[in-house]
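Excluded from the complex is one protein chain; the other protein chains are retained at their positions.
Note that the chains take the letters A, B and C in the order they are written out, and that residue 1 is the start of every chain.
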């Protein structure tokens, strides 16, 4: 929320169109029926995502800065507010899947209505107003990109309920190559943590501050499907000693026996993907783990999860660049790292400085850090102050970004967060250990 | 399930087409989004009703009697079985609203596929086979008509969740006229109860048997909205002494303060209808009551509910004909009885024999009878034996048929049944008292 | 509630002392800790039973008829009211097990306080007042006897939670003798049902009225443990086709695989009893069945449950006397009928008139009748009108009385009632069939 070297306004309006269009692009293969369903209370219907992201601009940009704006339907403010108490009453989150109206077509009209109003606003508002609106606009675009990722994870969860195994998008996936696990060492010392440079960031990435790290090691790559299958085969889901107490309660109450979306067939493990049911790629990173499963695996493997500070320090020092597979490029699967370009990159680095791989853009990596405020953190005033701060309890930080994350969201300091039981995000695990 | 004087086969095939077409006719004003939602576990999505009624013919007619039949999709048998254990595994009822596929269009293709196969079956099967299939076909048609009623009640419940108050079908309703409440007396004696004549009936209406009735009186018409509003205004929903103990628990746990779909506006009571939000017609029969509310009202009014035997005896002796407003005629609202024809009819009867009015076809009338088997009842063999018998517990019988019931389902012996808390059917109350 | 030929007042005061003393006698083997626990919400702690039965006399006799009475502690009225809304506010039923005070000793002081006040009332009140109090006193005594039975079933349920298998009372049980199952036939006709003669009865046994019964047969004795074990061994708890739909849901949600208190040991079936864990007596009647289990067994056996009217007509015509084992005599187990006296009795009757056995006093027999009001039933005015009427919904009638029932409660017209899932009463099943 602290843009430093601001893009020109015309760059921002271009981005507005790009981001808004990409949201609709993601829906191209969906049937109308697919937009309606809320498959669990953590998810939302796609039609709601389409409308809520639009409501954001209507409420916080047009509603605040454009006196001439007329809402298409005043009830939408009630229907499509998510959790902004200062923005008024809200329709219950768990009941979002009970609404069939406005229809998808009507919601697309709502989107067009707001996009038209935004275009008029961009072209007619005085510069001083546009400058004041700019930070909110920035958040609105980043907010919509976050919802793009949620649309993919929510659609995947919804389609996975269906015994017909529907396909969201048919793609050919690169076949993975085995990568030996090695450890990369980091020395003790004070590190600067949090966002400090140019460009957009969320309030929760600030203020930049210092932490002291004891020496530690990080695995050069995420845990793979084959490695996790060994944990499953070793009875990992049946032995409480591997698990946090609360994690084991979850295993028992929800009957977990394998990662979400895995199925055991006679021909071996399969996994439900956005391209339908597929044989599991042994060398791809294991995905859709909860914090509990990531933590249990690490304990079984004689390691632990990294803290978010270790993770951030490591990516800064040995991150190896953003080599992931991003949603903007049309990838929606975590795949094992394609060899060529990376080997070159690795080859370019000195042997004495091994690089970490797949840190950014394959899958979100659980850290052991509970999501909390940085020293000196204060949420911004107004309703947007509710964006991050009030969720700083009983959630764990994930770092790195996934194959469903926008490329522009990939940065070293980005803090994603979910409850410890959440499994439906593209989330995996990278091992750490204390030296 | 005991057809006695069977219709000709060609009449049956005609009815097949009529009934099947009417199901689709009911959906004409729905948006695709409306087909998907299950607004509570007692309801089902419309797309499911469309498919399940089709599955019934596929499974019990084509699957049993047509060796050449090929299912369009073998997984549909799993997806669209409701509760027939002998017909194989079933998808969980409470999760029907989690499925977006097959789409509505695909389900219409499924309907056409089965309808085509049924046509071939009708025209090519040997007579002896058709005769064996006839009872199942009869049940299939009656089953589909029952689902037509559920489609209306389920759509109404779903649309009612929506703050936008969507309109299912815009209609003009006749304005009701006040009818004074009078009591019609019935003497003691043995009555014959249950279906005995020609024509189709369900197994639960048999065997015809004898019951002894002590003398009783029945109100000449159902309780009206105005009468029920007096109960509400008198604190009826706040005084536990009017209520059965279990009913009062429901009042407290679900916060009941008025009938389902009623809203108190500054301008007076309104009610959500299939034509949107409307001012309440004071003279129309009160509708969407649970058994608990019907019973509490009766106690408050110094009366009681009739038994199903009293009701059946009364309709036979003084029923006054089928004067209701049936779904086949395009009515979906309980309205106060239009004067003309009835007054004539009443006028035709002797003054010494007052008639009961609106017994058939306005709304289901709760009786005090728990739903159970008649003496000597045995369910038919095979999966269709699961149609009625296994639900004979903790449900109460409703009689008479509603404005959403097919005219061909209106008969003196018909036994509808729902749990005591169910409110989303077109259900009301007629008072009785012991002399 | 309609005493006709009233006992003398001194007989009534004698009964008061006898009944009150027997309540305390039942507690003699209990440890203080045993009085505190509420093992499920359907049960109450023994200390609560002791106090609530006392509260009844304090509230409805002393409070109404003795102006000089001073409550020992005014808060007890709140703590020990069960469900009488007209008698004031109540402490939540499910929270009865959260109270340790008043202690058992204090509650015994409360009992002595009320008993002393009652004695003074008996000896000083004018006859006209005593006569007015008499019906309430009668109910109070019957009420306390009902709670004596509940104390035994609640203690049994509570001790059964304990892996140590505590013994309530050590007794030698007679070894049962096999009795062949035969059918006793009853012809069609009108029967008089309900209480009509002298002596006390509850309001729900009235008014006496007529019902018509089609011909039926009743088994000469209840289903035995050995017979029920055959059902279990035949997979009875695994086959949904034997069960009512709601019963099967209960089987699945609560994991029922055998009657409550049965345990399968290497040496055969055992059962937890008030005398600890015992080998199952194959010829004793099967006990602690829910309505669902009784009904499923009957269906499996090709029979059905009797209606409560069939049961009452049968006991009147062929009941064979009250041959049970009553709590007053120190029996707390349903045992197979001891041969001697009964054989004599059977021998005394003509061969053409076979007698039904164990109808009264061994165990409550589930009927297929939902608990409802008799024609013309009206609850008495005042708080005692809440005794029976408001529970007439979603419960099923049991007849006959059990080994934990007071002998004075054994009568042909007595209607006990419990929800269909209840298993912790001494409840079993006698088969019926339609001829």
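Definition applied: a contact is a pair of C-beta atoms (placed from the backbone, for glycine too) under 8 Å apart; a residue touches a chain by one contact, two chains touch by 3 or more.
These numbers were taken from a predicted model, which means no experiment stands behind them.
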Among the chains presented, those that the missing one touches: A, C
Selected residue (touches chain absent from view) among C:140, C:166, C:222 or C:285: C:166
Residue of A:11, A:85 or A:175 in touch with the missing chain, whole complex considered: A:85
Residues of subunit C in contact with the chain not shown: 31-37, 39, 47, 75, 78-79, 91, 95, 97-104, 158-159, 161-164, 166
Missing-chain contacts mapped onto subunit A: 83, 85-86, 188, 190, 209-214, 216, 240-241, 243-247, 291-292, 295, 304, 368-370, 372-373, 375-376, 386, 390-394, 420, 434
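The rule is simple: only the chains that are shown with their structure count from here on.
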Starting at subunit A, fewest touch steps before arriving at subunit C: 2
Same or different residue numbers at the subunit B/subunit C copy interface, by half rule: same
Chain centre separation (subunit A, subunit C; CA means) in Å: 61
Intercentroid distance (Cα basis), subunit B paired with subunit A, Å: 48
Subunit B and subunit C, separation of their C-alpha mean positions in angstrom: 38
